[in-house]
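Omission of a single protein chain aside, the complex is shown with its protein chains in their original locations.
Let's turn to chain A:
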Amino acid sequence: MSAPNNSFDPVEVTPLHPDEVARMREEALAAVEAARDLAELKEVRLAHASDRSPLALANREIGALPPAAKAEAGKRVGGARRDVGQALKERQAVLEAERDERVLVEERVDVTLPWDRAPRGARHPLTTVAERMADVFVGMGFEIAEGPEVEAEWFNFDALNFQPDHPARTMQDTFFVEGPDGGDSGMVLRTHTSPVQIRALVSRELPVYVVAPGKTFRTDELDATHSPVFHQLEGLVVDKGITMAHLRGAIDAFVETFFGEGLRTRFRASYFPFTEPSAEVDMQCFVCRGASVGDPEAPCRTCSSEGWIEIGGCGVVNPRVLTAAGVDPQVYSGWAFGLGIERTLMFAHGVRDMHDMVEGDIRFTSAFGSEN
């Protein structure tokens, strides 16, 4: 430290000489600029911004100045130190960014490495297709009704207007449940989801707007297109003033949702004991839209060049069914339909063989994920 400056001449205190302060500032700024990495910058900080740096030492000399000169010298040295601090800060930010950049690059991994450590499972596509089918109608305000799979014959047949000896009853290829003594139990594995119609009518308030997806059973051997266990979606509406036009509208909604806007449907007269009038429902082939009919040059595999695909049966609820379910057919009318869920899956997702749906091979299921 210099001796007290009695002459009051700042120039006499060399470090505080304006030229000297400017030189120290320039030197410091040059060193900051020259630092190539954070370590060098740390050195620069020690050399030019620490308590022992030339500017810090010069700052201490201010006390030796006469009072009149202190302010000016303080301003000069303070300004230089601020500039150096600012430069350090900026350089620090630049060098840190450079370092981060470099480290992140060094930490690069191969993101194409597989990660199948805990593979996802999948839901069965019949389950999800059944849900999606039901949801078409839930969206229109229908509720989902349910019933047992081991069902009383009365629900499965009699209440649905199957006469005891009518051929229609034997056409259903029914699995009969044996009674405890080996005799007749009055029970069957339901051959269709239609008994849920009766269950809905005896348990719900009118009007009834329900769909019932579920498992059904017939004594067919498993082959590419048949299975002894299969699935249907039943629809039932019972209300006042119901017509076949609403039935067609409901089925059209399903067809458009699953197979595309603007596809036409057609009803063909048919027979089911529980509906009268009854109809089979065809939809326009969603692949060729009928273009393959009569054109041997462009055959359609999906519809066998028929132009139409059968998707289910439907009709006006036979008033005898309403009577058996305790609904007054003079006041109420309704309609019902049955759509095949396997069939829908086959067409909507190109499943070609029933075996795939029943064997439980995970390759099949996995392809569908859990919400398809």
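Quick note on the criterion: contacts are C-beta pairs under 8 Å (C-beta built on N, C-alpha and C of every residue); 3 or more make two chains touch, one makes a residue touch a chain; residues count from 1.
Quick note on the criterion: contacts and distances are computed from a predicted model.
Enquirer: If you look up the hidden chain in UniProt, what protein name do you find among "Cysteine desulfurase", "Phenylalanine--tRNA ligase beta subunit", "Na(+)/H(+) antiporter subunit C" or "Ni,Fe-hydrogenase I large subunit"?
Expert: Per the UniProt record, that chain is "Phenylalanine--tRNA ligase beta subunit".
Enquirer: So one chain is hidden, and I want to know which residue out of A:A22, A:A71 or A:V150 touches that hidden chain in the complete assembly.
Expert: A:V150
Enquirer: Which of A:R82, A:R268, A:R301 or A:H349 sits in contact with the chain that's absent?
Expert: Reading the full complex, the residue touching the unseen chain is A:R268.
Enquirer: List the chain A residues touching the unshown chain?
Expert: 113-124, 126-127, 131, 138, 140-144, 148-155, 158-159, 161, 163-168, 170-171, 175-180, 183-187, 189, 202, 207, 209-210, 215, 219, 221, 228-229, 237, 243-246, 248-250, 252-253, 265-271, 276-280, 316, 318-320, 323-327, 333, 357-363, 365-366, 369-371
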